[in-house]
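Working notes for the structure below.
Every protein chain of the complex appears in place save one, which is left out.
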């Protein structure tokens, strides 16, 4: 290691990065973590102190140029940031619009999840934690968590519903190869919702050595805010890239798929102070923002799919990463404000969109990301998007993981 | 498309890129395409004119800043270049060396193959061809070819051995989703060697509309040279990145795996004028450069695995991409010159190395790339690499495609 | 002071260790019979779980119980209807998660509790900071909102919880979920001790208390115990109201003996 300028022991180290302190929408939700009526910290008393510790550590880290510099370094040298902005030439021509793709599929491990996870893992290290806990649905967040843990020498325990363990055997194996322990969860629907519940139950038992690494802009304060901040890099990079690629500088529309909503939140955040119209695209079967009603789950208040008795219902989407019955609290708020719209597309539209993008641009998107593509196609073809409109779309991940699913359908 | 500065119809377009005209080793092999005794154009007369056309077009394009600019644009906006240079912190510390990874696994489609394919596809377009032909083994080159074809609106036909079609069902499906036709080849060993033969047979029948897109630094002149030039971007980027990361500027060793040898050639090319020691790592079961003897196959003279009668024998490696009985002619030449060494590692060492990199750096490499890692580990642990040595290793691709193979073993 | 707290204070002042058994509402067709058995065995109050689909503070047993009850069609409405008009002689405390409180709104929810004769409320995922609205609604309806304290709660915050809690303070004995445990944790005694020092409100210790011995040990510092998973485990395994009654009676006896060892 004698000849390496960049060393792990240099992490975190100061860098002269200016720290952006955003104001207005999509800024700091304050000590209560409130996005309008949403958000908050609805956790058992046993977890209140742990959440507070995470919040304190994050506030401290996020205002420390050293931490920001280390994270920027990891994102660049390990995760491959900045990711490209790809003009979807042929699809744009077919649709009569200008479609730009922010290529999170090119990030290490294949989706935007790594941005957040590297941030949280670095924070965990700073807090002296030696272990990461996480929930995962499709396995993308689990793989990212296992990756960050390996990189920083932490151990990782990932909770995953038994049904997902079966459906996503390859990702389970990837996590294990990366050294993570995968715990199958047999309760409830045996999918993401229950994996999250179980991870929170486990967290209570080990708050002193374990750090809970949440996979989306959900959970108790400070998670929705912190994860959005760690995903902000998507929007900020895209903002700069659009400024170069587009004559208008800012796109007319900013579109992303919404499961919990982290890739969308990170993207929107980069354009919060612009006139760009925000569109969050949900799965028809997991449309927390579009069809959910106010509720509390997993530590936060937001919109959730529920039955008439107030029991949470199961989400059902071809995209495992969108199989969550709720939506991040900030999305519920952006919807209340009218700052963002939330729309849904069907599984069939999603499969068509994925295949179309593959054939026009040579990019097979994750089925999650294909939701955003599907909406743009529908909206352009129906005239809802005016001809010539400029659209930035975050392609949150690559479709390799979905090949088996597609093979059964096509 | 009204608001997009970067348009497909702008391709190719001039850019003020200086055109590097390298001299000395790893430069232009001349009109005969000779690397010492190796290389050349050993094709049936029916293909001579086609090869000449490709050579003429490539010479013309490669000296045209417009072509180079277009390619650079495609590589940046579509394939995600430059790729990161990642210090392998934890493994370096364990081995007592400085190991830097050139991250071709982060390139679009998951390996370095896209660099070459975008170059050739752009050339095909320039030549007025409407169709790409390619051979593929593991399917990485096939997927890259299908991707480039989709992006540039070309059709693609990919020849693949029947055994590989079975073993690599997911990549076959990816190619088809991208719109390519996959032709299973049932002759001979029903793997890469035979797929290549069959693709060449097919090419003879359609030289006027089809462009043969070769997947490595093999084949008749100008392919070994051209593919090396298209892969040179790996070495040139790495050269610049090493200059920043390493106090010495240039690494002591430059290491890459060798199937046909394109990722190695592209990497070496960036360091041809330095004192860096080049090491090409072959599969013990596919060691054309290490154990092959002089021969001619698929249009070029080089080293090939052969039996006592001069019949080509089958390569056998856990890494499908290294399952080729020969090696690019320039590698045979670099070996003759003593400029590069070629070594082998066993399947068992490769699996260990892949798992070790996953656990220390959070990067699961392609089994092909894990060959290079395996050699570095062995050489560092045996003292063959002096303590403190600086090593640049090209990580040619990601391991996702190999998960099924690993699952059976681990 | 609400009826629940008045009742618990009176019993405590009478020298009695408090016993609050738990039942997941509508766990069986004859679930109300369990409540009667609880009273007969000497319960001082009864906690009724209003089952939620995603009980993040509950261990395997109460998760299973919630699941069974929901599969049988349990709902807040149906359970409260089942409680209405029961004259058990001890106060009832509803226990649930915030999503169900929010469903018709805290006011309607607390009003419904009142109507059903429920005097207290526990919301597992409603910490101090988020409690205002429910606190107000509960107070308006005359329902005591009992807050939870945990071993992770720092002392100043413990005081605030004790101050704002109504009915009693629920001391969570350990860092974990509900469920039987082999022994009472050290943290249980510490927490109960801290709480009893900072408030004269009844302090009930819960989570993991499974045996008469553990219960007896618990009330050396706390005012009483909550017994949940140990009961539900038996019921899920087929125990009748009489069986559970016998189990609780033994616990009652151990508690009484602990308070008055001589008699």
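Going by the order they are written in, the chains are A, B and C; count residues from 1 in each one.
Assume a residue touches a chain if its C-beta (ideal position, glycine included) is under 8 Å from a C-beta of that chain, and two chains touch if they have at least 3 such contacts.
This structure is a prediction, so every number in the text was calculated from the model and none was measured.
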Open item on the list: Going by the stated contact criterion, tell me the shown chains that border the hidden chain.
Closed with: B
Task: Contact partner of the left-out chain, one of B:207, B:264 or B:406 - done: B:207
Open item on the list: So one chain is hidden, and I want to know which residue out of B:68, B:141, B:298 or B:401 touches that hidden chain in the complete assembly.
Closed with: B:298
Task: Residue, one of B:41, B:68, B:335 or B:359, that touches the chain absent here - done: B:41
Task: Of B:227, B:312 or B:395, the residue in touch with the unshown chain - done: B:312
- [ ] Mind listing the subunit B residues that contact the chain we can't see here?
- [x] 32, 40-50, 187-188, 193-194, 197, 200-201, 204-207, 294-299, 301, 304, 306, 309-313
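Please note the rule applied: only the chains that are shown with their structure count from here on.
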TODO: Quick one: report the Å distance separating subunit A from subunit C, using the average Cα coordinate of each chain.
DONE: 38
- [ ] Compute the distance, rounded to whole Å, between the mean C-alpha positions of subunit B and subunit C.
- [x] 67
Task: Shared interface positions of subunit A, touching two or more other chains - done: none
